[in-house]
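This report refers to the structure that appears directly beneath it.
What you see is the complex with one protein chain gone and the rest in place.
Naming follows writing order (A, B and C), and every chain is counted from residue 1.
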Amino acid sequence: MDMQGILEEIVEDIGLLGRHGEVASYIPSLGEVSPDKFGICVAMADGSVFGAGDWLTPFSIQSISKIFSLALVMSYDYDSIWKRVFREPSGTPFNSMIQLEADLGIPRNPFINAGALVVTDRLLTLTGDAAASVRGLLRSESGNPEVDVDDVVAASEADHGHRNASMAHLLASYGNLENPVEDVLSNYFKQCALEMTCEDLAKASLFLARHGVSSGGTPFLSPNQSKRVNAVMLTCGTYDAAGEFAYRVGVPCKGGVGGGIVAIVPGRCSVTVWGPALGPNGNSMAGIAALDQFTAKTEWSIF
Amino acid sequence: MDMQGILEEIVEDIGLLGRHGEVASYIPSLGEVSPDKFGICVAMADGSVFGAGDWLTPFSIQSISKIFSLALVMSYDYDSIWKRVFREPSGTPFNSMIQLEADLGIPRNPFINAGALVVTDRLLTLTGDAAASVRGLLRSESGNPEVDVDDVVAASEADHGHRNASMAHLLASYGNLENPVEDVLSNYFKQCALEMTCEDLAKASLFLARHGVSSGGTPFLSPNQSKRVNAVMLTCGTYDAAGEFAYRVGVPCKGGVGGGIVAIVPGRCSVTVWGPALGPNGNSMAGIAALDQFTAKTEWSIF
Amino acid sequence: MDMQGILEEIVEDIGLLGRHGEVASYIPSLGEVSPDKFGICVAMADGSVFGAGDWLTPFSIQSISKIFSLALVMSYDYDSIWKRVFREPSGTPFNSMIQLEADLGIPRNPFINAGALVVTDRLLTLTGDAAASVRGLLRSESGNPEVDVDDVVAASEADHGHRNASMAHLLASYGNLENPVEDVLSNYFKQCALEMTCEDLAKASLFLARHGVSSGGTPFLSPNQSKRVNAVMLTCGTYDAAGEFAYRVGVPCKGGVGGGIVAIVPGRCSVTVWGPALGPNGNSMAGIAALDQFTAKTEWSIF
Partner (left out) sequence: MDMQGILEEIVEDIGLLGRHGEVASYIPSLGEVSPDKFGICVAMADGSVFGAGDWLTPFSIQSISKIFSLALVMSYDYDSIWKRVFREPSGTPFNSMIQLEADLGIPRNPFINAGALVVTDRLLTLTGDAAASVRGLLRSESGNPEVDVDDVVAASEADHGHRNASMAHLLASYGNLENPVEDVLSNYFKQCALEMTCEDLAKASLFLARHGVSSGGTPFLSPNQSKRVNAVMLTCGTYDAAGEFAYRVGVPCKGGVGGGIVAIVPGRCSVTVWGPALGPNGNSMAGIAALDQFTAKTEWSIF
């Protein structure tokens, strides 16, 4: 299989298709990114890396960080996080508080904002600095020591973060936060504001395609834990479009409003695509089209 | 791999664990089944079949029939059913009408009752007799010409079917039924009341593990359609427990209140388990435990 | 106070304001009524009657019938209906099934459709013919022996009644109907299809302004029961606009999609207005404006 050729074909096709959707603009610095950017990178289980388009341009990883904070908590604490967060699809838009209230403060899964706040809270207790701990994992797995928080984006998130603050206080009202609301929010906003390239992210998430084995060759997660993170990604990773992603793309994915999506083909590779214009469900329009083509061309759907 | 040995181990372990949960009793004939029954059958892609426990005892397939009516509609009509039913997890108990109302009569997916009624309605239009058409597929794929409807169960479903009647009228009020409510319900109750053994069901669903190829070797679904049915099963096949199944079992599954579950390992095999006692989400307790062991022992999780 | 003068002023003002809104058209015969019709009638506690505009033109009373079926059930059975229906405002559009499901088959109040179906079911058990029993009450209280069901409208309701059928089956699934679904629906559609003039309706509802005393001078309801029907009308009688009516009009009201509204000024009079064009909440636009003026001019708000 000519992986480099496949990626270049995809970049060409996505360019021809044009980029539909809208760049996230709820915080000013996100809204400044050009909607015409598009990059793709594949990191193979054997360590080889292929990329095309704007695969070396950094972008804000946003909710993609939720994979890594979850993996970190599971690496420290195995299974105890599941007492505080469910792992079922949410069935409602990604930032809804309705189910949180109906379920008495237990978020539906770790990839909606409420669940990610609980995971960050737990990581904060376990490590003393959740955002630094996520950054540390991303640096070591990507091999790029310069991975860092964009402080302007982090400050912007905090300024526009009434909805996340509302959710954090609601979690606290149900006794489902261990740390002060302000500390949880500050860590959460920082980890969302990490900047990385497609290459960085593909390398950093490769452990999920290698049954938990880290870039250094040692187990970061057990094979069982790695499978389970992938299962939660497939059923819950793309907000209210998990069914659509499974149907069209057929592998576990996690997207962010910065326009990036990480996809895992278990045993084979991790893929990162980036296109800043978002569809109605908050996922990259170019990204989902590119992943659809990728699994069609490679026939690597898990189904 | 000694498949027969694996299945016998599972039967033994499940026996030791005991059977928790409750047999469905909303219709009298279902409630008469012993909760101690347990069977498992694996049909391999190459046609070989392995079974253990009560794998040759017939049971009511109930909602498992939804896989076959969906596959039939897709075989006739490719993709047009998706204008009338979504393919997203429901996030609420399996028979809820709340989302149906919020979504103006478009069911969340074809595996909740509302969605299955729409699929049955479409199949009725396409074939003139939806229940006979499902029975025909099951007979030809299982190789058992005696597969048939249990008329007592079908009549019982109709007598206790106010909830399904309510849903069908609600669909009709939104213009999402093509046939009279009574006809759709009658076909739906009949297809749910089909009786089959684990062996019958494992053979009949094998086409989903063989990329759509039927028992006769000809394509029933395209590879792409087969993948997509599997994707919908994984994200939506087990009511409100899709996330839990993906996490623990890691392959597409579809259960019924008769206690059966069909699982598909794409490219490898189909599995049917049967244990009549159900957990709180309406899935077989013994069945989920058995499938958990099966994918652990075989390492055939798709993640 | 010159009541006749007040009513004529109102007819003139409403004419100047014009009639906004849309005539109900979900059943064909309702849609044929001219939106320009407007009538008002006041029946005083002493028996005198005043009217203006189209006050002698018959119209379909629709949901206004719910007052009379409730009063009848209470007259036979005092308080036992409240075990099967709540008396709280619904907080959602008038025909929603969401709360019915959340409350396990107990409707929020007797004036939403689900609650009225339960009341009709009870009246059917108590009298053997709920629709005839409502018709009998309306004939005797209005003094008009020709009050009758419009059979074309009743048949039309049944033909377009999937939503009510859905609700009735849902009630039955929770065990909250005593009679067959078809019988309850048929009685319900008939009582909704009764035709009356403003004069008929003002006279027929006068017992609620006379502390339960019937046109014949004998108690139909006790003073306490009469108060309680008025209280339920005020809090629940106008679908999702009960707060708006209380705020603007300030007396108990019950409207129907035929464009009629009955208002009760306890101790003083009953008022009926009729204007077929409906606002977004399903209440007569001209009617609410007229009642607003009526209580302003008379200073008869109960607050």
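Everything that follows uses one rule, which is that a residue touches a chain if its C-beta (ideal position, glycine included) is under 8 Å from a C-beta of that chain, and two chains touch if they have at least 3 such contacts.
Since we're looking at a predicted model, the values are computed, not measured.
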Displayed chains contacting the withheld chain: A, C
Residue in contact with the excluded chain [from A:M3, A:M44, A:L126 or A:A165]: A:A165
Absent-chain contact - pick from C:S75, C:S215 or C:S301: C:S301
Residues of chain C (touch criterion as defined above) contacting the omitted chain: 86-92, 99, 108-109, 226-228, 230-232, 234-236, 240-244, 246-247, 250, 252, 266, 301-303
Those residues of chain A which, in the complete complex, touch the missing chain: 96-98, 101-102, 162-163, 165-170, 172-173, 181
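In this text, only the chains that are shown with their structure count from here on.
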Arrangement of touching chains [line / ring / star / complete / other]: line
Identity of the chain that, by mean CA position, is farthest from chain B: C
Central chain (by mean CA position): B
Chain copies touching (chain A, chain B) - same or different residues, decided at half shared: same
Gap in Å, rounded to a whole number, between the CA centres of chain C and chain A: 55
Where chain B and chain C are represented by their mean Cα positions, the distance between them in whole Å: 47
Where chain A touches two or more other chains, by residue: none
